[in-house]
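So that we are looking at the same thing, I have put the structure below in structure tokens.
Only a single protein chain was left out; the remaining protein chains are all shown in position.
As written, the chain order gives the labels A and B, with residue 1 at the start of each chain.
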Amino acid sequence: MLRTKILQFLPAVLLAVTGLGVAALGSSYQVGSLTAMGPGFMPVALGVCLVLLGIALFAGELRIAPKTELGFPLRPVLWVGGGILAWAMLIDVLGFFPASIVQLLFSSFALPQEGWRSVLILALGMTLAAYILFVTLLGVPVPAFGS
Amino acid sequence: MDALLNLGMGFQHALTPEALLICLFGVTLGTFVGVLPGIGALTTISLCLPLTFHLDPLLGMIMLAGIFYGGQYGSSITSILLNVAGSAPSAVTCLDGYQMTRQGRAGVALFVTTIASFIGGSFAIVLMIFFAPVLADVAVSFSAADYFSIMLLALVTASTLAVGSPLKGLCMVVLGLILGLVGTDINSGQFRYTFGIATLADGISLVALAMGLFGVGEILTNLVSGVLPQLENTRVTLRSMIPSRLDMKQFWMSCTRGTLLGSFVGMLPGTGPTIASFMAYALEKKIAKDPSRFGHGAIEGVTAPEAANNASVQAAFIPTMTLGIPGDAIMAVMIGGLLIHGITPGPQLINENPELFWGVVASFWIGNIMLLVLNLPLIGVWVKILSIPYKLLFPAVLLLISIGVYSVNNSSFDVLLTFVFGMFGFWFNRHGFPSAPLLLGFVLGPMLEENFRRALLLAEGNLGTFIEHRVSFAFLVITLLVMLAAVMTSKIFAFGNSKMESA
Partner (left out) sequence: MQMRTQNNNFISQGLDNWTRGLQATALLLALLLTACGGQEAATTGTATEAATSGSDYPTRPIRVIVPFGPGGLADVTVRIAGEELNKSLGQPVIIENRPGAGGVAATSAMLNADADGYTLIVLTNGTTIAETQFTDLPYDITTDVRPVSALAWFDLVLMTNPESGLTSLQALLDYARSNPNGLRIATINPGSTQQLSAELFKSKAGINATVISYRSTPDVLGALIRKEVDLVIDAYTGLKGAIDGGQALPIAVTGAVRNPAMPDVPTVAEAGVPDYVVTGWNAIYARSGTPDDIVAKLNKALTEVTDLPEIQAMFLELGVEARASTPQEMQERFLADIFKWREVMKNANLAGQ
């Protein structure tokens, strides 16, 4: 019950806190006035806006009965996110093939797969196809292996 | 009549076998690359630019232009079939296009997209043939104050893009505006929210943001919902593509509006197709009798943005070719393609290189017809993508997103951003926060601030400048009316109705 409540109000709180942070950081730039804006004017104005919107959202949620818990689907998020993260980390270090194969293997696990063979074939085939398309034909400058 | 004679000469240059072949090559490459998520027209053109250094300037321009509008068209296919934005401008097509696919109307959606794109593009070409110099003069006469007011109207309509809570939509607009602040402030040179990361000095990459929200985020939503996009019947007959009579009625009107809007936005230097397609969608929703249909497979939600998208892409050539003032980043790269041949676009281009100017114009039309001929039969093939089991398809799409985002700036940091925005977009979507307003806020925010501050700098701090400029004044009035209408319909009337019902 408490968990549901927290989840219900979390977006509103998060937005308000973000707004606060944006405004606080923004005020470190020169703010100026409406007719002679410094680089800090818009950041502060928008930050304050977001705080107000966050409060309005919070008030709105108070009037709504808490929805049944959405639950957090850990498996797809972890594997899909992990896959992209891995690609971003590996591409500059190990090169195109390792990064791409790792990402394809990772994201495949987001759904139940029937067998590792089709997954492996997909990973290798897709990587090769993508390499030919992007690197060989379109000339994206990434090494196949290594940095 | 002069224009027609010149156009005739243009066709002579554009109908040579090598011109036709290179045009076909351009639109085909553009379409296929456009279908790949993330890698949009700008990336493809940048990557292909070196090829044109070895070509005759006219052929080079025809190829790049072909890639450009081919890519614009291709990216809508991905949006409609997979709910993954092929590029930033077609992100808005996901909203209703994908819903049509889920209703088994993918064939119809692709069909109307093809036709709407053709109409939008053709109209802008006609504008270019007859009115290019006049229109370019008008477009360039818009001052900073005018830009501000136009962008303000766009922003106000943007908050209505959302399905569901207007408050949540507004939150996303503001969040988009804030994300748009990141980078170097154009007026003062101050770095904002860069946190010492040099790459952020140029701002957040639009492609990374769009792919995170409308690529990774949507794929996650699909995976979690358990409703995987799958086509039960993989046979797409010609009949299944033909829109119903009701569809056609909605089609023509929305297509016309989208075309006009797109042509206008496209002509303004610095705007680009993302603003055009998002505004067209917002406009349709605003004037629809039943706005609640949007987001649930409304055909106007597909045709208007697609017509606007293609019209703006063609109209962007008007200031580029006649004044040397490129409408957007893609145009700037294409000017680079001419520079290497010692040709600088400008007012004298039509006189000094008439065969180049009119040849390119003629090739636009040829290219658009090729797209039509190429794509109508291909619709069935594209729809077949859906017959690939989703659990094999989505890892491939995710990989393409990574590479596509990377290739824009050759930056792995951008891929990291895609990850962050993907997670963020997914989580917020689950709580009923829409992504589309965020993207538009992000695109408009910097232009809004930049032009507001520049207008006041030019007017020595006099706020009256926004009323003194006629264009600005007109747009401010429209903005005010739109806001009034929104307040009247959503709050007061709703309140009144409920009162009456309870009474």
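One rule holds for everything that comes next: a contact is a pair of C-beta atoms (placed from the backbone, for glycine too) under 8 Å apart; a residue touches a chain by one contact, two chains touch by 3 or more.
All of these numbers come straight from a predicted model, not from anything done at the bench.
Chemist: From the listed residues B:G337, B:G367, B:P395 or B:G445, report the one that touches the chain absent from this view.
Modeler: From the options B:G337, B:G367, B:P395 or B:G445, the contact with the absent chain belongs to B:G337.
Chemist: Using the touch definition up top, pick the residue from B:H296, B:K384, B:H431 or B:R454 that touches the left-out chain.
Modeler: B:R454
Chemist: Where the complex has a chain not shown, which of B:G10, B:P269, B:G425 or B:G441 is the residue touching it?
Modeler: Candidates B:G10, B:P269, B:G425 or B:G441; residue touching the omitted chain: B:P269.
Chemist: Write down which of B:S165, B:N409 or B:N429 is the residue touching the left-out chain.
Modeler: B:N409
Chemist: Applying the definition given at the start, please give the residues of chain B touching the unseen chain.
Modeler: Touching the missing chain: residues 16-18, 21-22, 25, 46, 49-51, 53-56, 59, 140-144, 184-191, 196, 198-202, 269-270, 323-326, 332-337, 339-340, 342, 344-349, 409-411, 450, 454, 457-458, 460.
Throughout what follows, only the chains that are shown with their structure count from here on.
Chemist: Averaging only over C-alpha atoms, locate the centres of chain A and chain B and give their separation in whole Å.
Modeler: About 23 Å, centre to centre.
Chemist: For the complex, give me every residue of chain B touching chain A.
Modeler: Those in contact with chain A are residues 33, 36, 39, 44, 47-48, 50, 165, 167-168, 170-171, 174-175, 177-178, 181, 185, 187-188, 190, 192-193, 216, 219-220, 223-224, 390-392, 394-396, 398-403, 406-407, 410, 412-413, 415-416, 418-419, 422-423, 426, 428, 430-431, 433, 449, 452-453, 456, 461-463.
Chemist: Which bits of chain A are touching chain B when the two form their complex?
Modeler: 10-11, 15, 18, 22, 25-26, 29-30, 34-39, 42-43, 46-47, 49-50, 53-54, 56-57, 60, 70, 73, 76-77, 80-81, 83-85, 87-89, 91-92, 100, 103-104, 107-108, 110-113, 118, 122-123, 126-127, 130, 133-134, 138-142
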